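A selection of the complex's chains, in situ.
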Amino acid sequence: MIRFSNDYSEACHPLILEALAATNLEGNFGYSRDPHSEKAHELIRKAVACPTADVHILVGGTQTNTTVIASALRPHEAVITAATGHIVGHESGAIEATGHKCITCPAVDGKLTPALVRAAAAAHTEEYTVKPRMVYISQTTELGTLYTLPELEALSETCRELGLYLFLDGARLGSALATGLFTLPDLARLCDVFYIGGTKNGAMMGEALVIVNDALKPDFRYHLKQRGGMMAKGWLLGLQFEVLMQNDLYIQLAQHANAVALKLKDGIAALGYRFTSDSITNQQFVVLPNAVLEQLNGRFTWEVMSRPDANHTEIRLVTSWATPESAADAFVQALKEAAANT
Amino acid sequence: MIRFSNDYSEACHPLILEALAATNLEGNFGYSRDPHSEKAHELIRKAVACPTADVHILVGGTQTNTTVIASALRPHEAVITAATGHIVGHESGAIEATGHKCITCPAVDGKLTPALVRAAAAAHTEEYTVKPRMVYISQTTELGTLYTLPELEALSETCRELGLYLFLDGARLGSALATGLFTLPDLARLCDVFYIGGTKNGAMMGEALVIVNDALKPDFRYHLKQRGGMMAKGWLLGLQFEVLMQNDLYIQLAQHANAVALKLKDGIAALGYRFTSDSITNQQFVVLPNAVLEQLNGRFTWEVMSRPDANHTEIRLVTSWATPESAADAFVQALKEAAANT
């Protein structure tokens, strides 16, 4: 079985497993007050070129989104997001459970624009509405698309003008960074807070949160603890980022994932199938005939996104640092044969 | 100044004022454990033809909506509502502040339909989404429209089939009832919980909540207290409904408001202006030229709803039990003259 259903099917990169084994019994203080965490934080501060940033590493994405948003907003404040945003439909109402509304925008390709943000802000100016205070974006988005540097700059400028925090969910930041269209220091310059996703790019688990804006820093560890995001053995998270942030490992893993994804894309496109978003990252969304998919079933895995009509299905194919190039070749070959048989 | 800006510009109907004066010093137990409240509850149970209903009278609508929804739902459950629903954009995020998401539907004329409810339910079936558990509707809606009896029956049937509570916000129920298209016993038969609005139909303040479904009854008074909705001098609320529910006063006040609104509507329509919803209740929504509005300004009040283009404004005109017929005549006459002067 070849897995394209997601980018979290394997545990971790072998170098991380080695590091875990090497340090297994060394003894460390708890709650991320240990040398590995400190080292990881330092490496991240360097990588983002922001020596004053606060870094906290959390286990998972929902936890990170919830903790950031709940710690930053007063009860009447809300977060603006694309209607396709992960916090809207994939976290079981976690944001609302902390008391805050998600103001959703009909974003094309999953991306917010200054115009959408302005419209959302303009529709919420009275005291009987919520008050927009933060903008949430993902890089890459749920649709595999990404913001270019000029797009990020324009969004950032709009947020600052309107008094909105810019929060970037980087669960798949590796894949985005690997395109070379922007850098970590760009994010530190443009966002108030963002995170560097480890779970989907080589780590067993771990999302490294970078708080740039001083206003969001005070007492953040209280919130970590309160929301269940402070791990007793925090050094396990620190250690993994210590490995990932050295020798360009983080970026190399993502480059590999993207390369395999593009190979898949090119191969599938050559067969004439339609993609529902124009992705150059590790997620590809394509519409295939059901009759073809039935033949692939059992040999490959994917995720079903929608059923545009009775005979077609939109699927998502995802690659990771662990997907071999041969997997892409095998899929394209199988697809070709299946199409011929249909 | 003639006020059409809302239906809560005057304090209360003279009969209520009389009753307040007559009982001012009589002495009553607190927290709605008094004879006036008991009498009002009994009158309401009779009026809705549901002897087993629980009745609680709260001060205002936001409080009532919040208390009902928060007491009925578990943390992962959500409420389906029209995108124009009062709880969506007019209560400062009160529902989310209790932890629950509002699933919004693009409802035409502000009204949910079985198809919209089914679509919302079908889009929320996975454990990473919220779980729909309640449907919220208003009668009349925010747009002055109302559900016919067959529409209510179809919605109710859909809710029961899908395991959703049906909650009807009756802040303007008087105006809806006065159309004669449905009755209070219909609501008790079709809804799980609903309320009879007093604030906008003769009372100083007060919304009488009727809980029909046994599952929603236990411990409701704890929630009343916790959400700030239990009034120390609860008999003041009971007393007002005691007056309203006798001698058809509640329905008569609303019939008057509707009659004045229809007079307004007919007069304005005769002048050729466009209404944005087809309302037979006490709210009328009409598009007028800005140049005309400027001439009416200072003599009449209204609420601005939208600005469809640079030269026009959509306004809302609202009548109440206290609006004299002559007010409608005056507005139509003034509009006619203003139009002629433009």
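We just call them A and B in the order they show up, numbering each chain from 1.
Everything that follows uses one rule, which is that a residue touches a chain if its C-beta (ideal position, glycine included) is under 8 Å from a C-beta of that chain, and two chains touch if they have at least 3 such contacts.
Predicted model, so just to flag it, every value in this text is computed and none were measured.
Of the identical chains making up the complex in this file, 2 are positioned in the shown model, whereas the full set numbers 4.
By definition in this document, only the chains that are shown with their structure count from here on.
Centre-to-centre separation between subunit A and subunit B, using Cα means, comes to 43 Å. Listed in rising order, the residues of subunit B touching subunit A in the complex are 75-76, 78, 89-93, 96-102, 127-130.
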